[in-house]
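Just one protein chain is left out here, and the rest sit where they should.
The letters A and B name the chains in turn, as written, and every chain counts its residues from 1.
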Amino acid sequence: MPHLVILYTPQLDKETNIDVLCRSLANTMLAARDESDAAVFPPGGVRVLAFPAAHFAVADDGSAGRAAGGTGDYAFVYLQLRMANGRTAATHTRVGDALLKTTQTHFADIFEKRHIGITLQIDEGVPVYDAKHSNLHPLFNKV
Amino acid sequence: MPHLVILYTPQLDKETNIDVLCRSLANTMLAARDESDAAVFPPGGVRVLAFPAAHFAVADDGSAGRAAGGTGDYAFVYLQLRMANGRTAATHTRVGDALLKTTQTHFADIFEKRHIGITLQIDEGVPVYDAKHSNLHPLFNKV
Partner (left out) sequence: MPHLVILYTPQLDKETNIDVLCRSLANTMLAARDESDAAVFPPGGVRVLAFPAAHFAVADDGSAGRAAGGTGDYAFVYLQLRMANGRTAATHTRVGDALLKTTQTHFADIFEKRHIGITLQIDEGVPVYDAKHSNLHPLFNKV
């Protein structure tokens, strides 16, 4: 942890650059500070992975969207951050608000042009087994 | 929420139309009613996303399947609905049973022809941060 996983409807790949979104969200995580101004996440532990669905169905058959002047094609983006448990509610809010702002900024133009739903959630992981095997962390732990 | 995520072995894309499955499951969610006959899910919050695995391994190396007259190729479908917490057990059962019926109907022919395992689970999400940014819900909230 932390892992930010993005599941989304695939038509968005033609409308926006999800690589850029991933990097923006990773940068937001790298910059996140808790109430005591300490970094929330270790740099080597920040990862954002995005997966377009191969098949999907959102809401109705498009009728409501077409009735409202749209194409009837709905997009959806689900962002789920899993972070270690035990952080304060204030830290969750800080991280969540920062990620939400980054996400809203990224999709601002698209939000004006099409029907889309975005959900951002943070879960606390409570694994019963947790192992790391990494040569990334040492890159960022230099004196 | 709710999100219904389908993870499945990719050979099924050659044997059945997963787009149709997604729409059938979304329609099942749209039609779901709780014990007081109220809609369980808001229409703008229904989303079904399906992801074929790029790589997989199921059960043994195929020996048991071939010994039983099959090809030794096993398929697997995992359907996971994450819904808001706090609904009754009766509602969970209604929704789960309806989704299971839709899924079994969709795969009925395939179930007769090949080795396949299907698992359907509902989890209650308990996020520590939960934000929505959507222009879908207003489409369905008209007077």
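To be clear about the criterion, contacts are C-beta pairs under 8 Å (C-beta built on N, C-alpha and C of every residue); 3 or more make two chains touch, one makes a residue touch a chain.
Note that the structure is a prediction, hence the values are computed from the model and not measured.
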item: Residue among A:A39, A:A68 or A:L139 touching the omitted chain; value: A:L139
item: Footprint left on chain A by the chain that the document does not show; value: 1, 3, 5-6, 13, 18-19, 21-23, 25-26, 30, 43-52, 125-137, 139-140
item: Chain B, residues in touch with the chain not shown (by the definition above); value: 7-9, 51, 53-61, 64-65, 67-68, 74, 76, 78, 81, 89, 92-93, 95-96, 100, 103-104, 107, 111, 115-124
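Assume only the chains that are shown with their structure count from here on.
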item: Separation of chain A from chain B, taking each centre as the mean of its C-alpha atoms, in whole Å; value: 22
